[in-house]
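Have a look at the structure below before the remarks.
One protein chain omitted, others in place.
Moving on, here comes chain A:
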Amino acid sequence: MTYTQQMEEKLVKTERRLRIKGSQGKTLRVVRELYLRDDVPCQSDRCLADCENNIGMHGTIGRLSNESTHYIIPDCQVARDYLEILETPDIKGIVFTQTAVHSVQHEGSKRLYTRLQNLIKDGRKRSVIFHNEFQRYAYCERLPGENLVHWQSRSTYKACEWYYDHLAGQIPMVMLTHNEEAIQLYSDKKVNVFVMTVKDYLAGFWEQLEGIMDLYESLTTALENKSKDRDYSGYLPLDVLEAGIKSGRYIQGILEVNRHNASTEAFVRRSGRTKKVDSVEDIFIHGMVSRNRSIHGDKVVVEILPQSQWKGRSLAICPDESEDKSSTDDKESDSVIPTGIIVGILQRNWRDYVATFSPDEESNKNVNKGGKVLVIPYDYRIPKIRISTRQIDKLKDQRVLVRLDSWEMDSQYPNGHFVRSLGMLGNLETEVATLLVENSIQALPFTDNQIKELPSDTSDNPWTMTDEEISRRHDLRRSHLVFSIDPKGCEDVDDTLSIRELENGNMELGVHIADVTYFIESGSLTDIEARSRSTTVYLSDRRYDMIPPILSSNLCSLISGVDRYAMSVIWEMTKDYEVKKVWYGRTVIQSKYKLFYEIAQRINEGANDDEIIENIPELQGLDQIELDIRLGELRWAVNKLMSVARILKCRRASGGGLELDSVEVRVEMEESDVENLTPKDHLEVHETIAECMIFANHWVAKKIVEHFPNQALLRNHPSPRQDQFDMLIKCAASKGFNIDTTSNKSLAESLNRCVDVNDPTVNKLLRQLAVYAMSTAQYFSTGSIAHDQFFHYGLALDLYTHFTSPIRRYADIIVHRQLLAAIGVDNSDNLPSNKILDELADHINIKHKAAQNAQRDSQELFQSLYFKDKKPDDEQCIVDAVIFQLRVNGFLVFMPRYGIKGPVYLRNKEGQVVFIGKDGKPEWTSGTLVRDDKSITVNTLHNSHKYSLFNHITVQISLQSSRAHSASLRLELLDNKPLKDDKSTLNGNQNTDRSDIVKEVQSTMIEGSEKELPSHDLGPNFAALKREFGQTDDSKSLYHIFETFKKISLQPL
């Protein structure tokens, strides 16, 4: 009975009459019921009326804060047209009415709606959707004959009033509208409920916010120029596309433009979750016309052309600037591939683009009148963008951020608008900002509110553990010898180990990981921030942390001699190393020793006492008796640990495990803990640590899958497609090796056999090719793919996840929470459901990829800066190179000295070929190139020369600078013989490696900023400032770890 009474009090039923256009164009009269209620939550912290505000997904975070000085309610038009302004991080406390959201959804685009949703989901914005049409006192019925716009602004104002009254006038409300009529009608109706235009609002409230007015201006100009036509005219209607996709006539996929031949070549990668091997190859899109105004990354629909019109892709390595279409024909290969044209676009996937104004003065002539100007995007794959701006003079030599708006049917270029400037061209900070934007990485400093959530640890107010928390945990401080093994000087230790013998003779192995989830609550600001970052980003000269430094390098870091909270996995093993029992749980530990790799290895090899004591500060200053006991303990533990890991590794390898740690550095970075890997030499102890981590990850994966069969976060590595190995097999065959790719085990074995005694680079290159053939490992939610796809090809494990580095990967944080719920410490209510987890896994995958790309780009940036001022005949610019791939007009080479790959052209644009004359100098003359499977031959009148795979040649590196794009290295053939005194160069010049590149570039950049840019405020103090605020100490940067990998690879076997 109570239920029915409740219902009647709470809900009032009304009806809404709508006219809906049916699929056949008929208008249909529809009546929908609508229930009005009193209890629509206001979601404000200032609420006095006990609204049920905790219903939202994010707990207390996703609501209007009481720190805002006012709340903003945009009307429908503003929400649609100026969403970008509302997205500015400083503007907080926005209330989107349901009316506005509907309008964005139906009158705007799907993309716009997604952006609006992301804005709401972003807890930092403290913005909400208010369901005004369900609130009894905020709803206004649309009167018969009332104009839609009029009704919308009336609804919005009523919502404004409601908020103001509901919060008892505590806070002023601002309604943003561009409707003059509404401003006149409502602006003076109520005190503290303001109605104004966006312009007035920005001028009045956000004067101090730099650049926001510019953004407003450029948005307004872009709007003025927007033609009435819909974006999508010229494409087939959506229902035709959908029907076509279903019937198989059209194919949908993601457009990917070939970076090296952007104007003609693009591919459509078939999308869809079914990653079946039989889904043939990608569809080729030839030329801008068939690309039909789609842009790299868009989700498009393709129609396949009849086979007679199929084209082959160009096999030449194209110079980037080549626009010469006529010459492409002869380069095309005979083998044609499925070719298509784009008939529709399902979803635009535009991001922010970095662009530069063209240096050509002519093209900018009429710009000062606010006319249009073309800018060249940094990314080769993106066409030029037409923007309207009045600030051309100011921005001429800067890199600017541009967003796309539309692409008209009759236009050669898409339209966009200017967002903000990134800084002067060629400045190091600008270039780094550029590559962050290009990889969609946002790295703002942590906000005060985020820091405030976390405990502090200062000298006058040190952080301490609470007894209550300790009593809840398993205390390992007395019972276990816990120690860590890391690179020298490592600050953020997130894993430690322990091993001991039990009374029954069994072995007990423990892995203890920093308990980050204790400090970061699900849904807190720090959590949201960490989720959006997903990973720590390591660039060559700096690092962008995922979680604030107070945690990453202090409270969560398991340094020796300090009590720390940890998450532990402890196995009990029999004498034959079979796991008997496994225990998971929260613990308190104190690491006894913080070892580094070299000393651990020395202990295993039987170093004498003095050497050990000298290198382990924890052992110094003890009396002799205690010292002996502790040394004994330590020796035993390290030795035992290594023998256990050896067995585990053997077992995994014999089960078909690809021995990744020797396959290639990159894979290893991917699969195990970077922090645990070798800085100096490849020692056995590295494998020991990596193996323990893999073991822990595997067992945690088992546990969470058992408890959450449908929503556990795991990591899989699909088996590679066999045809991807073609290149590898071909290359190996040219050297007379046979590669068996049928299984991961056979692949590993055959790779081990491919060793050329005279040339260590052969094996290196083949292994790299093998890695290219594999797909990357990915996170996924167990509910979203079939059980037989959970396996990890590289590690040969049926289940795998990431658990051991919660400080720098968000996936590990989720896994920690899932594990806690699985062992019953935490409740599982707050865990993400399969759907959310699936989206999250995608997000993390994308972020990881972006972080890797950014890392690679920053290395390239530093390379190019390094070679910038070198004279071409500088000794450092002339290096030895190995040919590893052949193309029609040249070949790709690998330069072991710098670890760089690049193209070498044998034929230039004029059709001349290069050959090495009698005096050993390269000359350009007319001639022909003949290519077969294993070699390429240059024929000229005088002689001919043959270049085979794995030949060593000498090349000269020079910098090909570019204004709009990233600078690239140009390689020129100097000699067809290896560089003389090659060996001595390799060994003697170890010091010129990539870390020196970074250092040297940094120092020159500092000088540069002193001289050329006196206005740059960091100026002469830059080095000092960097010391103080720079996030990464050079000696700790991941870059250096990379570096050492390179060094290892350079050492002759």
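Throughout what follows, contacts are C-beta pairs under 8 Å (C-beta built on N, C-alpha and C of every residue); 3 or more make two chains touch, one makes a residue touch a chain; residues count from 1.
Assume contacts and distances are computed from a predicted model.
Taken from the listed names "Exosome complex component RRP41", "FAD/NAD(P)-binding domain-containing protein", "Proteasome subunit beta" or "Ras-related protein Rab-25", the protein name that UniProt assigns to the chain not shown is "Exosome complex component RRP41". Note that of A:Lys13, A:Lys246, A:Arg478 or A:Lys575, the residue touching the chain absent from this view is A:Lys13. Only one of A:Cys47, A:Ile129 or A:Val685 touches the absent chain when the whole complex is considered: A:Ile129.
Touching the chain that is not shown, out of A:Glu33, A:Asp50 or A:Asp933: A:Glu33 (per the contact rule at the top). By the touch rule set out above, chain A reaches the unshown chain at residues 1, 3-4, 7, 11, 13, 15, 28-37, 40-41, 43, 55-57, 105-106, 110, 113, 120, 129, 131, 133-134, 710, 833-835.
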